[in-house]
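Can you keep this structure in mind? I'll have questions shortly.
Every protein chain except one is present and positioned as in the full complex.
Chain naming follows the written order as A, B and C, and within any one chain the residues start at number 1.
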Amino acid sequence: MTQAPVNAIGLTKNDYRGAPSTLCAGCGHDSVASQIIAAAFELSLQPHTVIRMSGIGCSSKSAAYFLGRSHGFNSLHGRMPSVTTGAHLANHTLRPLAVSGDGDTASIGLGQFIHLLRRNVPIVYIVENNGVYGLTKGQFSATADEGQELKHAGVNHLPPIDVCAEAILAGCGFVARSFAGDAKQVRELIKAAFNFHGAAVIDVISPCVTFNNHDRSTKSYTYGKTHESPIHDISFIPHYEEVTIDYEPGEARDVQLHDGPVIRLRKLHRDHDPTDRMAALALLEEARAANEFVTGLIYLNERRPTLAETLGIGRTPIAALPEERLRPSRAAFAAVMAELAGE
Amino acid sequence: MTQAPVNAIGLTKNDYRGAPSTLCAGCGHDSVASQIIAAAFELSLQPHTVIRMSGIGCSSKSAAYFLGRSHGFNSLHGRMPSVTTGAHLANHTLRPLAVSGDGDTASIGLGQFIHLLRRNVPIVYIVENNGVYGLTKGQFSATADEGQELKHAGVNHLPPIDVCAEAILAGCGFVARSFAGDAKQVRELIKAAFNFHGAAVIDVISPCVTFNNHDRSTKSYTYGKTHESPIHDISFIPHYEEVTIDYEPGEARDVQLHDGPVIRLRKLHRDHDPTDRMAALALLEEARAANEFVTGLIYLNERRPTLAETLGIGRTPIAALPEERLRPSRAAFAAVMAELAGE
Amino acid sequence: MQSPQPIVNEFAITAATVNGSGSQTANMVLMRAIFQMGIPVSGKNLFPSNIQGEPTWYTLRVSQAGYTARPAETPILVAFNPRTANEDLSQLPAGGICLYPADGPWQPQRADIIPLALPVRQILDQVGVGQRLRPYAANMVYVGALAALLEIEDAALVKAVQHQFRGKSSAVELNLAVIRAAQAWAANNPSPAHHRFRVARMQATTGMMLIDGNTAAAIGAITGGVGVVAWYPITPSSSLIESLESYLPRLRPADDGATCAVVQAEDEIAALGIVIGAGWAGARAMTATSGPGISLMTEFAGLGFFAETPAVIWDVQRVGPSTGLPTRTAQSDLLSVYYLGHGDTRHVVLLPGTMEECYSDAQLAFDLAEYLQTPVFVLSDLDLGMNIWMSRPFTYPEQPLQRGKVLSAEDLAKLTSYARFADVDGDGIGYRTLPGNPHPLAATLSRGTGHNERNVYSERPDDWQRNMARLWRKHETARRMVPRPVVDLHPQATVGLIGFGSTAPAIAEARDLLAAAGIATSSMRVRALPLGPEVTDFIARHQYCVVIEQNHDGQLRQLLQLHCPAYATRLGSVAWCDGLPLTAPFVRDQVLAVLEQMRELALVTSK
Partner (left out) sequence: MQSPQPIVNEFAITAATVNGSGSQTANMVLMRAIFQMGIPVSGKNLFPSNIQGEPTWYTLRVSQAGYTARPAETPILVAFNPRTANEDLSQLPAGGICLYPADGPWQPQRADIIPLALPVRQILDQVGVGQRLRPYAANMVYVGALAALLEIEDAALVKAVQHQFRGKSSAVELNLAVIRAAQAWAANNPSPAHHRFRVARMQATTGMMLIDGNTAAAIGAITGGVGVVAWYPITPSSSLIESLESYLPRLRPADDGATCAVVQAEDEIAALGIVIGAGWAGARAMTATSGPGISLMTEFAGLGFFAETPAVIWDVQRVGPSTGLPTRTAQSDLLSVYYLGHGDTRHVVLLPGTMEECYSDAQLAFDLAEYLQTPVFVLSDLDLGMNIWMSRPFTYPEQPLQRGKVLSAEDLAKLTSYARFADVDGDGIGYRTLPGNPHPLAATLSRGTGHNERNVYSERPDDWQRNMARLWRKHETARRMVPRPVVDLHPQATVGLIGFGSTAPAIAEARDLLAAAGIATSSMRVRALPLGPEVTDFIARHQYCVVIEQNHDGQLRQLLQLHCPAYATRLGSVAWCDGLPLTAPFVRDQVLAVLEQMRELALVTSK
């Protein structure tokens, strides 16, 4: 019997799995879960330093199907961002990994999504985007394309919400789009996002095989496989020391993250500077107008402080502060009482 | 005694006023209210064809201070969009004129705001944007600028939400920005918005003299007066027949609305094509980056159907349908019963 | 085991399958076929909160006595889900029959039951079912086998299959072929499972139909003149709206434009906001949701109450608190809905308990909401809303729509003054004007803030107090207008059983069981809140009342205690909620236990 390979902290891939999935066989969300597991394994994440967060939906249920050794909160429909914000404030040494759906994020949860990103809570936020409500059986979500048809729900006449564009407007510094069928890209993006200092959004088109996988759907496997147009080939390189420049100038670019690791973007069909906010918005807008399915790291800007930094929280998480620091000193207390008594 | 002038339907300006304002003397919202009154008078609006809608806040209170002869609903904080959507569905022959605040729209109400615009409810939506919560005494709202200081609330560290950019992303076809101190522009925009076929958003910087009018504030009168940079001089021309071309080519452009009237945009410092969605987003993004206070009609696109049209509502408002049309025929009912009984 | 007489028309079947496998279709065919034979049937679908692959159970009850409560025991098990088969088998009473796929991984290991292995693969091969349809068609094998065992008439089977696959003749043929092949196989393979249970034609369902409460409500709303529907999907309420959307084109053809706008909102807050806006502007507007949605609607419910706008809200209850069990039934939103909103809010709540009431309450809710100018809630539940029930066909309404106190421009022209909230008639209800009314007196700014009789903003203490007193007068008007309780008095009874909604069949059957145990009972099914004087009368008549409800907190009991404090101590409580519809034996046992307690207490206190 061969032993399962272990990573830098001695864990096997199995140690990053969760409960068996109860999703439909072939659901895109299960592929994403696999890549979360793979990324966590490859990054040698300490499970207890991650918290898995989700709302409600098939996508959100899947939080149970990975990282079973991490704490987590499967919260309310559309309200995971606020719960995560609270958890971050209580313990900013934990890294939230969140899965949500397009209904959860773009319909009921749109406001919380945008405000979370404004605050720059350092979350890895994966939207498992299938354009429908899976768990409630196939209604349109706010990311469904205009003119799209569904069996029961009929034709959608409303323009889709682009969670990537919303994220960029909201000040999010790591915005990517991917496809559940593109395992490597999803995995590399997750690894990069984990090493990004701030909120990171990955909008993964994740087909719902039961309710929205017919060939005309832009959220189907067929569409994704035939239309995906990656802007670059992305690889995550954990430590800068390992970086070897193995490409011709102009062929790729390396972006270094604040803790040392590097994201290498090997150019494919088009030129795109992911650090240019306007270019990022333009890319999304052009792709939308041309009905293109562009994937990759669309925007990257690591300048903003996280919420905990903005609020000046110290090294020790608030949840771990000793009583002396959670209570006023007797002297300080007495001084305030004296002042109130008008002395 | 001279008689007050009357408009095309024989009403005086007074007929468009509301209750006396209870806002602080000098509040920007009162200036906006005056321009609403002026615009309604000049357009000869039938008061009963307009409904005034609002949420909660000083801005929303001001719905009581204009168009006293129109029905209205001063609803819940951040939830005016849904109430307006319902009113539109019940009676699509009424034109909603809405006032809201930056807190009401961009903080608690952001989700409803965006979803309202996606549905293209033909509302005239005026955001009276002062960067603070006036009614609750001077906390930051989500449109407060990064680095802004307020007496009690301290320094704001979060990036502002740009309601114009959000509106454009949401598919809104009429997006403008203005300044309460620029009475003429506000008025012309309101008139144009009333004649736009679809949702129209006007983001009016409307200083809060009590809590956010110090000179360093970008939402103050001083800042507005010294920094406002209109992209064009806008005039609304009610009927196309009256249009005379009184400008040199390149100096201005006329945009005709679907019912005949024209918006004339006389070029000022810069070139801007308001019908170009990407250009509109770029203008906002550039102004943001350069800390410029750009005003005018930023985006115009009249192509989308209104919600009532999307849903195929007929001429008669649903609220006015006679009982014969609100009930099944006996025959249709009997057929369904027979089918259910398995006959 | 000796071979007893077959049991006729009084038994139940549980089909344990995998959800998403089409077994629900098979179960419906079975149910409908027996119903076609004139025999009373009822079904309870127990399904998981996921889409495909998890265990699901369907319990079909056949009862010539007409009992429709969930049966406490089912002597026939269709064990088509190997994952749960052992536990399912353990529930089977001795002497029961267990059908299972011969070619599956599982065999029953009990000596005291009758196993029957069905050669599923062989039958599908024989019929020539293609690969894609096999998982679905497999379920028809147990339908066919049961048809043979139970002696279901062929014509009834054919009708049931046709009804189920309406308009798809290839599907009808294929499924009938599987059923018949299985039937033939069973007929050719006699086993002890034969002739233990059988069906025999009756006339008890003539003219009746099978329907679920959500469909009944949808048809009622369409018939009741609904004009605007805003909703957000949530189990178990979604099918109410989806059914409404599917019946609309047939019942109210949009020849001159749609007569009803249906909007899927971004959440429940917006859904109720849209409904309130539409009600304010003069349309009959409704939404349907379940517990989590109700919680989100709290603020708007208060606005509707205080700004006095009509709205209809269906709460198809599931098990809470919080997300709870989305696919299980409960009656646990009663208190939260009645008091929904901060600061002294109270609502009108209808409590349907039958398919006909789901239909008629859907209309009545609009009449009440418009007359009372307030949100009206209708509390259904998953059991009522999503399970299939027998019902008489609905009758076309005889009354015109009651649109309440609305002043047109012509009406206003006759008045010298008008105040929106003047209590002209002493019933607490003012006269509305609708937006769009051109009369200069008509306009008013509706609001959730304090206001006087003229609807002008006011912070005056007397204005506030007067307005609230009027709202309570209106609540008293509502008390007189809502449906009376359904009372069945037994002349000798000292015990009264009280319930509401979907527990009616279990309570009715339990009364027969109690009678058999020598305890005569009356019963009252409460139909609405606020509670009226008839409720007090019933309680006053009975020495012991037991309130039976499907929640944890005894919520109806609480409201009854508040309604008649003088009788607060004679109200016992059977409050039980585990997600399953109640069974009659359970109710009987609980009532007996409560009565014993109450009698002891009475003895103690009388000493």
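The working rule: contacts are C-beta pairs under 8 Å (C-beta built on N, C-alpha and C of every residue); 3 or more make two chains touch, one makes a residue touch a chain.
Quick caveat: nothing in here was measured; it's all calculated off a predicted structure.
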Visible chains in contact with the missing one: A, B, C
Given C:Ser63, C:Asn551 or C:Gln590, the one touching the chain that is not displayed: C:Asn551
Contact with the hidden chain (one of A:Thr12, A:Gln46 or A:Thr226): A:Gln46
Contact with the hidden chain (one of A:Ala63, A:Val127, A:Ala200 or A:Leu281): A:Ala63
Touch criterion as defined above, residue of C:Gly144, C:Gly220, C:Gly291 or C:Gly532 at the omitted chain: C:Gly291
Selected from C:Gln107, C:Ser336 or C:Asn452 as touching the chain missing from the view: C:Ser336
Sites on subunit A contacted by the missing partner chain, in the whole complex: 19, 46-49, 51-52, 63-64, 68-76, 79, 81-91, 93-94, 111-112, 115, 119, 307-308, 311-321, 323, 325-328, 330, 332-337, 340-342
Touch residues of subunit B, complete complex, unshown partner: 22-25, 56, 58, 61, 76-78, 107-108, 110, 133-137, 139-140, 142, 152-153, 210
For subunit C, the residues touching the chain missing from this view: 48-49, 291-292, 294-296, 298-299, 301-303, 305-307, 317-328, 330, 332-333, 335-337, 339-346, 447-450, 459, 461-462, 464-465, 468, 472, 551-553, 555, 558, 561-562, 565-566, 568-569, 571, 576-580
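Here is the rule we use: only the chains that are shown with their structure count from here on.
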Subunit B and subunit C, separation of their C-alpha mean positions in angstrom: 44
Computed distance of Cα centres, subunit B from subunit A, in Å: 34
Residues of subunit C touching at least two other chains: 266-267
Subunit B, residues touching no fewer than two other chains: 111-112, 115, 119
